[in-house]
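Note that this complex is displayed minus one protein chain, with the remaining chains in position.
For chain A:
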C-alpha cells in the first residue's frame, strides 16, 4: 500500500515531465561566405559530419546547407561541449569562410556558456 502511494505518483510525475520536455535540439546557424554551390558545399557538410559532437539524427546527418542564404545548420549532441573553433576549422578546410555562429532555438545554450 505504501509502495503504491509513492511509486505511482512518482512514475506519473516522471512521465509528465518526459512528455512536457522539448525534444533536444541544440541547433546552430552559421553564416558562411561564398557557399552558393551545392556541389562545392558537399565538402563542408562532409567535414562537419566528421566532428564527433554533431548529432546525426537532426537535419541531414546533423548538417544542412542552405546555398540560397549562404547558411549552414548544425545540430550538437546533448551534453556535448560546443567547439566553435573546430566547427570553423572544418568549414575552412571545406574551402569556405565562416562568419558567425548563432544558436537557433530556446534550448540551445548561449555560446559563452557552452565554451
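Everything that follows uses one rule, which is that contacts are C-beta pairs under 8 Å (C-beta built on N, C-alpha and C of every residue); 3 or more make two chains touch, one makes a residue touch a chain; residues count from 1.
Please note the rule applied: contacts and distances are computed from a predicted model.
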### Message
Given that one chain of this complex has been left out, which of "D-alanyl-lipoteichoic acid acyltransferase DltB, MBOAT superfamily", "ABC transporter ATP-binding protein", "Carboxypeptidase-like regulatory domain-containing protein" or "Outer membrane protein beta-barrel domain-containing protein" is its protein name according to UniProt?
### Response
"Outer membrane protein beta-barrel domain-containing protein"
### Query
List the chain A residues touching the unshown chain?
32-40, 42-44, 46-47, 66-68, 70, 93-97
